[in-house]
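Omission of a single protein chain aside, the complex is shown with its protein chains in their original locations.
A and B are the chain letters, set down in written order, and residue numbers restart from 1 in every chain.
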Amino acid sequence: MKLPHQRLTRRLALGGLAATTLAAPARAQARPLKIGMITSLSGPFAALGESMRGGMRLLLTQSGERFADRPVELIVEDDQARPDDGVRKARKLIGQDRVDLLCGVIHSGVALALRDVVTEARMPTFLLGSANDLARRAASPFILRPTKTNWMLGSTAAQRTHQTHPGARVVTAASDYAAGREFVGDFATTYQGLGGRIGRQFWTPLGTPDFGPLLTAIAAERPDSVYVFFAGSDAVRFLRQWKEYRLAGRIRLMATGACFDQEDVLPAVGDAALGGINTFHQSPTAPSSAAFVEAWGATGKGLPGEFSTTGYVCGQVIRTATERSGGNPTDWPRTQQALFDAPVETAFGRMPFDPRNGQAILDIHVNEVRAVDGAMVNTVVYTFPQIRDPGPDA
Amino acid sequence: MPDALGYGAVQTLNALSFSALLLLNGLGLSVVLSLMNFVNLAHGSFFLLGSYVAIFWLGSGAPWWLAFPAAFLAAGLAGLLLDRFPFRRFYARPHLMQVLLTYGLSLIFADLMRWGIGAQILTPELPDMLKGVVFIGDMPFPIFRLFLIGAGTVLGLALWLLLDRTIWGAVLRAAVTDRGIVETLGIDTRRVFTVVLVLSAGLGGLSGALGAGMLAAYPGLDEEVLLLALVTVVVGGLGSFGGSVAGALVVGFTLTFSKVWLPEFANLAAFGALVLLLLVRPAGIVAPALRRL
Partner (left out) sequence: MIRVIAAAAVVALFADDYLLRFLAEILLFGVAVMSLDILIGFGGLMSLGHAALFGGAAYAAAIVARQWGGDLVLMLGTGMATGLVLAAVMGVVVLRSGQLFLLIMTLLLAQMLWEVAFHWRDVTGGADGLRGLPALSLGPWALSGARALFLVAVPLAVVAFLVARSFIAAPIGRALVGTREEPIRMTALGYSLFAVRFRAMMVAGAMAGAAGALLPFVNQYVGPQSVHWTLSATLVIMLVIGGIGSLWGGFIGSAVYLGIQTYLSAYTDRWQLLVGLVFVLTVLLLPNGVAGGVRRWRS
């Protein structure tokens, strides 16, 4: 991994000289802004972590490795999708590398484990990961969250199902762990609140090699629609076997966006994903992400998925935070206030932050997977504007 | 449940196809274990290598059925090289040292494959003739899975014939029982063992090629299939041929029907059942008469 050069320019030297005599802000301008990123570069989320890092790097390159005229140094650490390793890395970034800001994280367990550590260290953190609790009981004054919560996707999926197919009997199937329980739970609660019928709920272990038994059971249920959450290799196997068992086309498939992730899943499943509906805060066809999609494509990587966009957006938010705080985002109360005062324009669209919990308010898109020039593309068919997590009220 | 019969039949076929995959996956491991008393935890790497070879082969437009021999040869070649160094020095060492060496190697191979191929999930483009589906009652069942069941049966039979019914198999079994005597007959047993390891690695690659259609391929799959293979072989009873078949069937049916009946506690129930089985039969289902423990 290459670290961005520290440029010793005349400006920097002058800044250093000035720092001895002038006020504190001048010193802050001269010193590079150190950003620590924790993401999964090995383990089950390795591909996602590489995307997240790639998104962030792209933004840094576009910004000339400087935010608000201050040079930026990015240090990326691997958490292996294991909370204990993530926490150790965070402590290293805080204690030894002396970073100014922390960001990143894919695995919700890592995010929750980091919560107390960064709060105790009073470290400004742009924490990704999507467990509902991060916007609720685990919200922290030192954490801003420029990404979705699981509730945002689960509840909008229920609303959409109710809009298009009112009265449909929906069976659910999901990986049996925290995220799956949240997505399906929020879906079912919202859907039943709208008067919908929920049929059987299937749970499968994370990392299921064979979905045959589940698909046969779903086929025997004959529901109108199925709501699913699977991610990564589980999503790929599920969708391919969904088609192999001829359920594609017979039963309407609605999923969380991760199940049809543009980068991680769609290239591997091909037309098995065709026609799949999903709710997501990311879509390569969303107007707000057009510029990013083009820039990402120019690096030769195809269409971006959730985590490359998330990495990029996280960078955009940090850049805006640096600009609005006059180059010194570590002045946290001021930075936070500046982000609460006005929304940030990002590749996820207009992003205001909820002052109650630092959670982003996001547009949630309904994507349909369509064939565009032979490639599967998540195409926006509807948008729920500015969805806000119930936060502490939930 | 509108069609209980069809439902039951398809779930049984699901279990059979998964068992076939387990058998293919376990056979390679079982061959070296039973014939050479060598524990190869790098076996999952052969599987993943075979998957990748098959996926790239099928994507290249070459005749699809050649993908399987290609995967066999690629993994077999890897096995040949490993036999030269460092496996050969470990054939006579205790299991513990073999476990450590091969586990360490599997870490290296995992990272090398990720380095070369990347972390993304890949799936094979199956030929049209395997993409169809048959209906049992009115429940669909994919033809590809029938192909897996067939492949498992044919390969299992072929291997059994080779080891049990040919002169070569006899030499091999003799070399295991008394290496010295076989050497005095003018047979180079080192070469015999090399052939067994290449065969085992090739089987691993071949099963990876076949399994890719069901499991896809990505970093970490090597570890997952290795665990399944180990459980299969151990439950079956360390390496007797019938044991592997029995192990694959027991593990396949346990894992499938625990998902059908107790979906939320599927793994817990399945693991518990397997532990119980090993408690009742501490040497596996089919325990060979003579084993150095």
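In the analysis below, a residue touches a chain if its C-beta (ideal position, glycine included) is under 8 Å from a C-beta of that chain, and two chains touch if they have at least 3 such contacts.
Bear in mind that the values here come from a model prediction, so they are computed numbers and not experimental data.
A.B. asks: Out of B:Ile117, B:Ile187 or B:Ala283, point to the residue that touches the absent chain in the complete complex.
C.D. replies: Result: among the candidates, B:Ala283 touches the missing chain.
A.B. asks: Touch as defined at the start, partner being the missing chain; which of A:Ser42, A:Thr125 or A:Thr346 qualifies?
C.D. replies: A:Ser42
A.B. asks: Of the residues B:Ala54, B:Leu155 or B:Val234, I need the one that contacts the missing chain.
C.D. replies: Only one of B:Ala54, B:Leu155 or B:Val234 touches the chain omitted from view, namely B:Val234.
A.B. asks: For chain B, which residues lie in contact with the unshown chain of the complex?
C.D. replies: Contacting residues on chain B, toward the hidden partner: 33, 39, 86, 95-97, 99-101, 103-108, 110-112, 115, 227, 230-231, 234-235, 238, 264-265, 267-268, 271-272, 274-275, 278-279, 282-284, 293.
A.B. asks: Using the document's contact rule, name the residues of chain A that touch the chain not shown here.
C.D. replies: Where chain A meets the chain not shown: residues 1, 41-42, 75-78, 82-85, 87-89, 91-92, 94-96, 108-109, 112-113, 115-117, 120, 131, 133, 138, 176-179, 181, 205-206.
Definition applied: only the chains that are shown with their structure count from here on.
A.B. asks: For chain A and chain B, let me know how many angstrom lie between their CA-based centres, rounded off.
C.D. replies: Each chain reduced to its C-alpha mean, chain A and chain B end up 37 Å apart.
A.B. asks: Per the contact definition, I'd like the list of chain B residues that touch chain A in the complex.
C.D. replies: 1-3, 7, 10-11, 14-15, 17-18, 21, 114, 118-123, 125, 131, 133, 139-142, 144-145, 214-216, 218-221, 224, 228, 255-257, 259-260, 263-264, 266-267
A.B. asks: Going by the contact rule at the top, pick out the chain A residues touching chain B in the complex.
C.D. replies: Listed in rising order, the residues of chain A that touch chain B are 43-44, 46-47, 50, 176, 202-205, 207-210, 212-214, 216-217, 219-220, 222, 232-233, 236-237, 240-241, 244-247, 263-265, 267-270.
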